[in-house]
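Heads up, the thing below is written out as structure tokens.
What you see is the complex with one protein chain gone and the rest in place.
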Amino acid sequence: SNADTGPVLYGYAQITGSNQFGTHGPEGLIFGAHRIRLGVKGEAVPGVTYNFQYKWDGAYVTSPLNKTLGVSSVPGSSSGVQEAEINFGFIPAFQLEVGKFRVPLGMERTQFSGNNLWFIQRSMNQSLGADRSAGAAFHSPDVMGTGIYYKLGIFDNHSLNGNNAFNSGNTAIPFGAGQSGVGMAPVGGVLSNGSGHYLFAGMLGYKLNPLLNVEISGARADAKQFTALAASKNITAWNVGARGGLMGLKYMAEYSADVSPNGIEGAREQDWYVALAANLHEMTLTPDWLDLEPAVRFEKFRMVNNQTGVDASLANTTIGLNYYVNPNNPHAAEVQLNYVVPTQTAYWRTHRVAPVNGYIYNTLALQFQAGF
Amino acid sequence: SNADTGPVLYGYAQITGSNQFGTHGPEGLIFGAHRIRLGVKGEAVPGVTYNFQYKWDGAYVTSPLNKTLGVSSVPGSSSGVQEAEINFGFIPAFQLEVGKFRVPLGMERTQFSGNNLWFIQRSMNQSLGADRSAGAAFHSPDVMGTGIYYKLGIFDNHSLNGNNAFNSGNTAIPFGAGQSGVGMAPVGGVLSNGSGHYLFAGMLGYKLNPLLNVEISGARADAKQFTALAASKNITAWNVGARGGLMGLKYMAEYSADVSPNGIEGAREQDWYVALAANLHEMTLTPDWLDLEPAVRFEKFRMVNNQTGVDASLANTTIGLNYYVNPNNPHAAEVQLNYVVPTQTAYWRTHRVAPVNGYIYNTLALQFQAGF
Partner (left out) sequence: SNADTGPVLYGYAQITGSNQFGTHGPEGLIFGAHRIRLGVKGEAVPGVTYNFQYKWDGAYVTSPLNKTLGVSSVPGSSSGVQEAEINFGFIPAFQLEVGKFRVPLGMERTQFSGNNLWFIQRSMNQSLGADRSAGAAFHSPDVMGTGIYYKLGIFDNHSLNGNNAFNSGNTAIPFGAGQSGVGMAPVGGVLSNGSGHYLFAGMLGYKLNPLLNVEISGARADAKQFTALAASKNITAWNVGARGGLMGLKYMAEYSADVSPNGIEGAREQDWYVALAANLHEMTLTPDWLDLEPAVRFEKFRMVNNQTGVDASLANTTIGLNYYVNPNNPHAAEVQLNYVVPTQTAYWRTHRVAPVNGYIYNTLALQFQAGF
């Protein structure tokens, strides 16, 4: 946990093998690395904790490969600082967090790290969120033992990570005039002036008991920027989620809705999913040394644009099986197998696009994970 | 210290919030990350120490953001190896250091790391120095207990880091003919031939007692390179500095002068500053748990070019307040607040340029630091 006093080194890697079917083109198994992370966390001094995480995601790609392929960048390759957060927890019910961290929007996004997901990919609602940004937040994981938790944050007017509703040319430029990032160097590598526009996000949750955790969250960002399109609009996002479990049986469900995602006038997006997992080991249905967990998720994503008349949905049914090598340390060595059956794929296949984390062809995906 | 026998992991992150005033454009608070560092140091075998430091500076920016902004690179974003030094200390008075490390030029530059600066930004004299380069140096931190220290270095004919007098198209190309970096691959990733031109730097200092540490340093680099401009000139840089303190009161002052910075014929640059800091906790003027340190710096930078007739100065007055959460481990968790008032800004605002670390608009800057 973040409260460990020493610098604790942690990390993990995910090696994947995938194959799609019905693409009417070359098909076969492809290997890759999903997430490769290294982090350090600990307590700087009593009351102040830190968590710095570096990433080398999509590491199947190296610069020489880029050159070979004759393209300047290959999808998925991404390295840098994933998280850099400093927390001042002097008052437990009113803690201050600063840095680059998760915008408090979405239950799966904020409660599950990349190494403890039920399925290889998060749900498609990731594209309706804001991922991570640079900012500050007040928060508490449990207000005075009531089971209530909250986080209220202010961020630069965009998401630092791509592929979501808050990262867009309509909205993203976070800096203002003077010595900022446009036309004149910042001071010593630090951007010196903002745009006066912010991304605000808030989350409120309640953990009643293991059976029920409910949560509501929302975020908004100004579209008005000096390079914005005339028609760009403020972005609003909402999410409600519920999860819980008992004796190895777990459920999670979320509904998300965005107005003007990416600042696009007339656009709306919605997503909902229901996921179930049954840990046969916790249910004592398997031998003591065998930790298997079947899981299933049904998700539906919908994108509407009043201006263009587009109204496209995509459904993904994911059937999964998780195998934890050691039940006592399940995420240290883990194998995950997913088979995804997409439906309502016509629009997406025609336009050769897909929502984030959404499959538009039948896909078998296998992932090996080891961590420390 | 570098003499620790095991590999010691160290690092820190700096989260910033800044706002400029009077820019006649959009203004507001902007968040960011200044320096994010991870390092390993220790003793390889008795007598041989190492220090490798990696950086992810300007981490508010990730590749996806770059794409969103539609620019190929955003100022400040910089990652890579900050330091890679191996030291052979068999003879204490005559030690050999090789690798990428600080060119011995400038008191603040060489004596203060990024995580123990008095102000959020170093002084503007950074642009008159050479930052880091690849090379070798003989040195001693204290010659036979006399308080005298020195470092004499030879480096490739340029600075590896940008934004200073020794990094320029007039001077920087360090490699020669044959299997070097131009036109033909080096051997196994190693540049195989130099240009026969070098950056030489030397420093001599004396630590009399806590009240007085004086130091003089200088460096020169050849401008003559096979791609040089006809008018490019050798670069010469000088620095004198003094610092000291007693019972929580500290002072530091430097004067720097360059001839032909960046190899530009007819150019000269000068800089001087005086800085004071008063640690109220060491002065026992605050309660035992409160470690506050007001600080102030006045600095003046001047740039002259005989060829173009430019003669522009810039003054920065910085008022600071440092708060160390734990007086026993001050840099592990630290908050720094600076307000900078620039004067003589006309030339710089008109030309939309600024010396490194120099502010040309009134700026409020706040920095949170945590490290281990």
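Order of writing sets the labels: A and B. Residues in every chain begin at 1.
Operating definition for what follows: a residue touches a chain if its C-beta (ideal position, glycine included) is under 8 Å from a C-beta of that chain, and two chains touch if they have at least 3 such contacts.
What you are looking at is a predicted structure, and each value in this text was computed from that prediction instead of being measured.
Peer 1: Would you mind spotting which of B:Ile15, B:Ile173, B:Ala278 or B:Ile360 touches the chain that isn't drawn?
Peer 2: B:Ile173
Peer 1: One chain isn't shown here. Among B:Gln111, B:Asn163 or B:Gln344, which residue touches it?
Peer 2: B:Asn163
Peer 1: Residue-wise, where is subunit B in contact with the chain that is not depicted?
Peer 2: Contact residues on subunit B toward the absent chain are 6-7, 9, 40, 42, 44-50, 52, 54, 73, 78, 80-81, 84, 86, 98-100, 134-136, 155-156, 158, 160-163, 167-169, 172-181, 183-198, 226.
Peer 1: Applying the definition given at the start, please give the residues of subunit A touching the unseen chain.
Peer 2: Answer for subunit A: residues 9, 11, 13, 15-20, 22-36, 38, 56-65, 67-70, 74-76, 78-79, 120-122, 163, 325-326, 329, 332-333, 352-354, 356-361, 363, 365, 368-372 touch the chain left out.
Everything that follows uses one rule, which is that only the chains that are shown with their structure count from here on.
Peer 1: What is the distance in Å between the mean C-alpha positions of subunit A and subunit B?
Peer 2: Averaging C-alpha atoms per chain gives centres 37 Å apart.
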